[in-house]
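Written out below as structure tokens is the structure these notes cover.
Apart from one protein chain that is not included, each protein chain of the complex appears where it belongs.
Here is chain A:
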Amino acid sequence: MSGANVKKGPSSGVMEWIGSACRFATDRNDFRRNLLVNLGLFAAGVWVARNLSDFDLMSPQPVT
């Protein structure tokens, strides 16, 4: 009995943690959640600006 309870303990703890993380990630009214999401979006925007903007619009079209 005690062994079964020990086995259920860690898995239930992990499930609870996953559940709270999902609730945190989907709660639009949470200021900390919005802050983390927007900081991540800002970092992603900076990465896109630095790495995916090296195309030249005025270069001649390739001949097919």
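Assume a residue touches a chain if its C-beta (ideal position, glycine included) is under 8 Å from a C-beta of that chain, and two chains touch if they have at least 3 such contacts; residues count from 1.
Keep this in mind: contacts and distances are computed from a predicted model.
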Any idea which of "PIGT transamidase", "ApoA-I-binding protein 2", "Translocase of outer mitochondrial membrane 40 homolog, like" or "S1 motif domain-containing protein" UniProt assigns to the chain that's been left out? "Translocase of outer mitochondrial membrane 40 homolog, like"
Across the whole complex, list the residues on chain A that are touched by the chain not included here. 31, 34-35, 37-39, 41-42, 45-46, 48-50, 53-58
